[in-house]
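First up is the structure itself, then whatever we jot down about it.
Note that this complex is displayed minus one protein chain, with the remaining chains in position.
Chains here go by letter, A, B, C, D and E, matching the order in which they are written, and residues are numbered from 1 within each.
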Amino acid sequence: MTLGDSLIVSLIGFSVVFIVLIVLSALIQFQSLVLGYVARSKFQGDRQETLTAQVPAPEEKALMTQRTDTVDTGWSAGELRLIGVDEKTAAMIMAIVSHESQIPLSELQFKMIKAID
Amino acid sequence: MTLGDSLIVSLIGFSVVFIVLIVLSALIQFQSLVLGYVARSKFQGDRQETLTAQVPAPEEKALMTQRTDTVDTGWSAGELRLIGVDEKTAAMIMAIVSHESQIPLSELQFKMIKAID
Amino acid sequence: MTLGDSLIVSLIGFSVVFIVLIVLSALIQFQSLVLGYVARSKFQGDRQETLTAQVPAPEEKALMTQRTDTVDTGWSAGELRLIGVDEKTAAMIMAIVSHESQIPLSELQFKMIKAID
Amino acid sequence: MSISLADIFLMIWNTSGFAVIGWQELVMIGIACILIYLAIVKQYEPLLLLPIAFGVLLANLPLANLMMGPPDDHSSAGGLLYYLYQGVKLGIYPSLIFLGIGAMTDFGPLIARPSSLFLGAAAQLGIYIAFIIAIMLGFSPPEAASIGIIGGADGPTAIFLTAKLAPELLPAIAIAAYSYMALIPMIQPPIMRFLTSKKEREIEMVQLREVTKLEKIVFPIVVTIVVCLLLPSVAPLIGMLMLGNLFRESGVVERLNNTAQNALINIVTIFLGTTVGATAVGQLFLRPETLKIIALGLIAFIFSTIGGLLLGKIMCWVTGGKVNPLIGSAGVSAVPMAARVSQIEGQKANPKNFLLMHAMGPNVAGVIGSAVAAGFLLTMFG
Amino acid sequence: MSISLADIFLMIWNTSGFAVIGWQELVMIGIACILIYLAIVKQYEPLLLLPIAFGVLLANLPLANLMMGPPDDHSSAGGLLYYLYQGVKLGIYPSLIFLGIGAMTDFGPLIARPSSLFLGAAAQLGIYIAFIIAIMLGFSPPEAASIGIIGGADGPTAIFLTAKLAPELLPAIAIAAYSYMALIPMIQPPIMRFLTSKKEREIEMVQLREVTKLEKIVFPIVVTIVVCLLLPSVAPLIGMLMLGNLFRESGVVERLNNTAQNALINIVTIFLGTTVGATAVGQLFLRPETLKIIALGLIAFIFSTIGGLLLGKIMCWVTGGKVNPLIGSAGVSAVPMAARVSQIEGQKANPKNFLLMHAMGPNVAGVIGSAVAAGFLLTMFG
Partner (left out) sequence: MSISLADIFLMIWNTSGFAVIGWQELVMIGIACILIYLAIVKQYEPLLLLPIAFGVLLANLPLANLMMGPPDDHSSAGGLLYYLYQGVKLGIYPSLIFLGIGAMTDFGPLIARPSSLFLGAAAQLGIYIAFIIAIMLGFSPPEAASIGIIGGADGPTAIFLTAKLAPELLPAIAIAAYSYMALIPMIQPPIMRFLTSKKEREIEMVQLREVTKLEKIVFPIVVTIVVCLLLPSVAPLIGMLMLGNLFRESGVVERLNNTAQNALINIVTIFLGTTVGATAVGQLFLRPETLKIIALGLIAFIFSTIGGLLLGKIMCWVTGGKVNPLIGSAGVSAVPMAARVSQIEGQKANPKNFLLMHAMGPNVAGVIGSAVAAGFLLTMFG
C-alpha cells in the first residue's frame, strides 16, 4: 500500500467515525426531544398500571423499593441526590473511590462524605 | 402422520406422563412411610456421632449453626416457624417478595412481617 | 516393566521431588535474606510514591484501607493480630471454622473469640 | 493495490446494512423492539425475554453475520453468536439451567402431598391437544411435538426438545413459551372461574404435614433413578434438576449450590436467551407457520390449564371436598406464577383462603411432568 | 524395556527447560517480571496486565508447551493455554468483556450532552496517524491497522481487531495498549497544558441536565440498530456493549446485570489476559517490529489526545466559551482514567472546577468511537 493510499484510507476511516457518531448524536438529541415530553407521565403511568393489574399490594411495594434503589445508585447526570455536601466534590470522590476500589458505583454505599480540610 | 396416529401417540404419551408420575407418587409415599420412623432418631444420631468422633467442640457448634440456618430458610411444608403473625399470610408475602425481587427465599431475611390493615 | 526397573524409576522419581523441593527451599531462604533488608523501607516507599504522584488525597486513604484489610485477613505466619485472646487457640478456631463452613478465612470476620471453659 | 475515493465509498456502502436491508429485517427489528418493551415495561419473564429480544435484534441486522458459522476450511472465525449457540444446539444450556432451577426449588410441598403429581401430569394435556392439531395443520411429527411442548409451560424443556427435533422453529416456540408463561395471570383466571363453582373455589385445605430433611435428600435420588430408568431420554433434564436439588438439600455443598443458582445459571441464561433469539431470522420467522405456532401455543396453555383443573375437580370429588380444584391449574409449571394465580383466585372467592403452599406441589410437579412428556416425544421422534 | 540410571538422568535433563533455554526466553522472562512489577507496584491496569505478564512468563518456559495445539490426529491433548486461547482467536472474549463493560457503564453524561460524541470521534485521530506511519515503515495494511488501533485506548477493541487481522502482533499491541492506558496520567497532561491556554482550562461548565430512565433504556437499543446497520462488522462489540447496558438500565434483570459485570467478565478476563500474554514467545516478540509498535503506540496515544483537545478548542470557540477543551482529551476512552485526568488538570487551573462528569461523556463516547474505527478497519482489511 502506498502512502497516498494510506492517507485516503485514513481520511475515509476518520470520516466514517465522525459520520457514525454525528448520526448517533443527532438521534440521541431527537430521542431526548420526543421522550422528554412523554417520559415522566406516560412511562411511569404505564408501569404502575401493569403492576396494579397483575399483583396485590404488598409486592408492589417491594417492587417499588427495588426500583428506586436501582435508580439512585447510578451517578449519571441528574440522578445524584446529595445532602449536606458540595455536589461536585462528592461526585468526584465517589467516582475515584469506585475506580480505585474496583467496585462499580452501584455497589458502593456512601453513608457520609465529610470534608476534612 | 394421520390424525388417527397422532391420537394414538397422544394417548400413549399422556399415559406415559401419568404412569411415570403415579409411580413416583407411590414411591414418595412409600419413602415417607419408611423414613418417617427412622428419620429423626437415626439420622440425626448418626450425624452427631460422626461429628463428635471427628472434631473438637468449637467447630461442632459452628456446624450446627450453619445446618440449622439451612433448615430454617426453606419455606417448605412444615418448616415455617412464624412468630406473631398469621402463618399463611406470611408464607404468601414471602413467596411473592421472593419472586418479584428475584431473590431465592433462602437468601431473604425477614425481620418482621406486620399487618397494615 | 521389571521390578528392578520400577525400583529405579521410583528412586529417581523420589529424588526428583526432593531435588526440586530442596532447590525451592534454598531459593526461598535466599529470597527472604535479600528481600528482608530491602522490603519494608523500599517497597512501601515506592508504592506510596506512585500513589501520591497519581492521585489526590481521598483515594489514597480508600486504597490504604483496602490494602490493610487484605493484609489482616490471612492467618499466615506473622500477620495475626489478636486482642484479648490466646493467639494459638484463636488461630486454630479460625482455621477450623473456616474449613467446616467452607468459607475462606479471608472472608470470615471474627468479632470476638471468647473462651467458654 | 490502488484505491480511489469512489472505490472506498462503494465498499463502505456495499458493506453497510442499509444497502441490503429488506422488509423482513425491518419487521423483525420491530418485533424485537416490541419484545423488549414487553420484557421491560410489562415485565414478561424479563430474565429470558430480554436476552431473546436482543438476540432477535442482533440476528436481523443485515451483514453482521453473528450467527454465521466459519468457512469450511476454518480459515477465519464464525460469528460470535454462532459459537455461543453451540450450547443450545448440543442441549447443554437447558440442562445447566435445570441444574440451577433444581438448586432453587423446594420440593417440600410435593413430598408432603404426593398426589400433587397427578395434577402435574394432568396439566400436560395441552401438549397432546396442540400436537394433534399441529399434525392436522400439516406440521411434521417432530415439528408438532415441538409445538405441543409449549403446553408444558416450561422454557428450558421447550428449548431442549425443539433444538433437537425442529431447530428451525426454535425462536417461535421459545418466544411463545415465555410470553404465555408471563401471560398466565391473564390466561388462567377466566378458565378457572368457568370450570369451577364458587363453592369449590372457597374450599380451604388442611395444612401440609412436616417434611423431614432426610425425605428431601432422598427425594432427588429416587426421582433420578426411577424417572431416568423409565424414560432414559429425559436424563439430561431430570438428572441435572435433581443434582441441583441435591446440592440444595444436602446442606454440605453450599458453595456449589450457590454457584449453580447464581453465576452458572445466569451466564447460561445470557448465552441461551441471546442465541435462541438470534435464530429468529426474518425469512424463517415471518411465515404463516409462526402465527400458527403462536395460536397453537395458546391452545396448548389453555388445555393444560383445563387438564389440571378437571383432575382437580375429580380429586375434590374423590376426597369429599378436601382438595380445592384451583390448585390444579398450577400443575402447568410456570413456577411460581401459576401457583400465585391459584392463590389469588382462591382468595378472591374466600378471603381466608391461602392456597399458595398447596399449589406449589402441583406447580413443581408440572416441571417433572413436562420433562417426562418431552422425554417421551424425544424417544418417539428424536 | 530396560532402563538404566544414566538413561533416566539423561531423559530428565533432556526434558528440563534448562537444557534448551535460549537468550530469548531469558529476556522474555525478564520482561514478564518487569510487567508484573508494573502491574503490582505501579498498578498499571493490573486487572489485565497481571494476567498478561504471567502469560508471558508461562509461554517462555521452554518445553512446557502450554500454547501448543494437539497433534493432527488428536491422539493426545494440546496445552492448557492453547484451549483457553480459542476464545481470543474466535473473538469471543473481547465481546463478553464488552458485555460486562456495558453493564458497568453509565451513558447518562453522554445522553445529557450528545455533542460529547464529536469529541469521542476526534480523539480517534491517533489511530489513523499511527496507521499511516506504520504503512510508511513497511508494515502490511492489516498489521498497520492493528497497530493504529492502539490509539483507540481501548483494550478489548484492540485485542478483537488484532486477533483477526494480525495475530502475530497480538502480545505487543495488547501490552502497549494497556501500558499506555495506565500511563495516561503521564502522557496527557503535558499535551493538555501545551495545547490549551490557562483561560480555557479555567472554564467551568454548566451542570448537565437530568436524564430520564426511559432515555437511558432507549439509548442502547438505538445505538445498536444505527451503528450495526451503518457498520455491520462492529456488531459483536457494540451489540454486546449495548446488551450489557440494557441489562443495567432496564432494571428488570438485576441477576444478569450482576453476573455480566462480575463472574462472567472476571472469568473471561483471566482467560483472555493469560492467553494474550502467552502469545508473546521470544522469537516472535523480540524483533525490531515490537519496538516500532511500542513507539507507534505512543504516537497514536499522543495524536488521539491532540485530536480530542483540538476539537475541544473548536467547540469552546463555537459555543462562546461554554466548553472546557480539557474534556476533549477524555475522548480517547481509557475509561475512567482519562476523565480523571481532565478533572485533575481542570482543578489545577481553577480549584472550583469540576470537570469529571462533563469528561465522562467524551470518555464513554470514545469507547464507541474506537469500536467504530475498528469496524471500519475490519471491513477494509478483514
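The rule is short, and it goes like this: contacts are C-beta pairs under 8 Å (C-beta built on N, C-alpha and C of every residue); 3 or more make two chains touch, one makes a residue touch a chain.
Note that the coordinates shown come from a computational prediction; the quantities given were computed from them, not determined experimentally.
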Hidden partner chain, touching residue among D:Q43, D:N65, D:S116 or D:T224: D:T224
Selected from E:V27, E:I191, E:V222 or E:I270 as touching the chain missing from the view: E:I270
Of D:S16, D:N350 or D:T379, the residue in touch with the unshown chain: D:T379
On subunit C, residues whose C-beta touches the chain left out of the figure: 1, 3, 5-7, 9-14, 16-29, 31-32, 35-36, 38-40, 43, 66-67, 70-71, 74-79, 88-89, 91-92, 95-96, 99, 102, 104-105
Residues of subunit D (touch criterion as defined above) contacting the omitted chain: 89-92, 95, 99, 164, 217, 221, 224-225, 228-233, 235-236, 239-240, 243, 246-247, 250-253, 255-256, 258-260, 262-264, 376, 379-380, 382
Residues belonging to subunit E that touch the chain removed from view: 8, 11-12, 15-18, 21, 29, 33, 36, 39-40, 43, 46-47, 50-51, 54, 57-58, 61-66, 76-80, 83-84, 262-263, 266-267, 269-270, 274
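Simple rule for what comes next: only the chains that are shown with their structure count from here on.
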Maximum centroid distance from subunit C, chain identifier (CA atoms): D
Identity of the chain that, by mean CA position, is farthest from subunit E: B
Inter-chain centre distance, subunit A versus subunit C - centres from mean C-alpha coordinates, in Å: 41
Set of subunit D residues in contact with two or more other chains: 12, 43, 47, 254
Subunit C: positions in contact with at least two other chains: 56
